[in-house]
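A single protein chain has been removed from this complex, and every other one stays in its place.
A, B and C are the chain letters, set down in written order, and residue numbers restart from 1 in every chain.
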């Protein structure tokens, strides 16, 4: 079972169908996550409308297992004032790589995955992504889906 | 007559129909233009495909007329390695505000105007605009137009 | 007992007599420590000669006790590539404020204390300190002591 923060219930991709999903994987002891990806996820959450874009954080404990605790993640979320839903990825009984991280074939943290309104993965980035480009890609995905809907209703 | 740099001929909005236009007005002695808007315009130029987005700089000499010269703008463009087309706005015989700046009712520099593929002004900002938001808006405009085209061909 | 990292034995102020000491108190879950004070301590460590200036980190666990562990601090030091000696402040049996933090009357993290070559506290700052000013103060302290020595040998 994943633990979730900032939400009453687990967020499932299937339950978010119709919205663009930004899945931001981070690790609290990873400098590039803390300085780059986490504040960027917060900016994305503050910039787009929730009805169009769902931002979901994923704490990927793929290293420093001995140093990690749920209390630590909880304190981190509080100190960095993160308001979007965040999942603690599920441990993998057969590997140090947790389950969601493995499913999306993430190479480490930070990683960013964009999923379109139909549930398809459209971008998969490892390391830093600049704001202008990620803004453009999310902006395009929000419109693209509307386009598809428009197109199919016109057909 | 406007003077143009980085282009063989004047860029007219009518000639760019079908592309999203980013009009970035700046002034070489304006600190916020130099530190913010000019590098941002360069990033936009480097991020989007020219077939989708046309970036046009506009030097708006609305103050410090006595300090300005075409040679100065030319040296600035060279030193800051700007590659997108830049117009020197036309002086206004009846006002210190040059003509294009007046036509778009710009309040100062930096100013940013977004024009969609149909030639309509869709955004008008004075002062700094953050990368994530402007990326999203440009990204959406590129798709929106494609959507309209798709929709009308489907109809 | 304090735990120490990056050193074979505890660093005592008395044992550093003759050097300027920069005591940088931080907390791994404090955003201003992680983004500001920790990288600044590293820059100070890299800028000054060890024979003149001793940089000592102090992890002040004054909040989030439940989230903290020694393993976490160890992983943090490794990830942020800190090479200067770092002490984990001793818990205080009668207060959530650990002992060294209390002794120096620190108000929170980040805090920075400058101690001169004679062991006297010369600066005590809570929150961010800019590089230029702290550089100037450390630079002056290194010279001031030499001055005193020169003066007394001349007398």
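Quick note on the criterion: contacts are C-beta pairs under 8 Å (C-beta built on N, C-alpha and C of every residue); 3 or more make two chains touch, one makes a residue touch a chain.
Bear in mind that the values here come from a model prediction, so they are computed numbers and not experimental data.
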item	value
Shown chains that the omitted chain touches within the full complex	B, C
Residue touching the undisplayed chain, where the options are C:71, C:125 or C:140	C:140
Among B:7, B:69 or B:95, residue touching the chain not depicted	B:69
Positions on chain B where the hidden chain makes contact	29-31, 34-35, 64, 66-69, 71-72, 74-76, 79-80
Where the missing chain touches chain C, by residue	40, 43-44, 47-48, 130-140, 142-144, 146-147, 150-151, 154-155
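Operating definition for what follows: only the chains that are shown with their structure count from here on.
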item	value
Contact graph of the chains (line, ring, star, complete, other)	line
For chain A placed onto chain B, the superposition rotation in degrees, Cα atoms, nearest 5	180
Averaged-CA centre spacing for the pair chain C and chain A, given as whole angstrom	36
Rounded Å distance, chain A centre to chain B centre (Cα mean)	34
Centre distance in Å when chain B and chain C are each reduced to the mean of their C-alpha atoms	49
Multi-partner residues of chain C (at least 2 other chains)	none
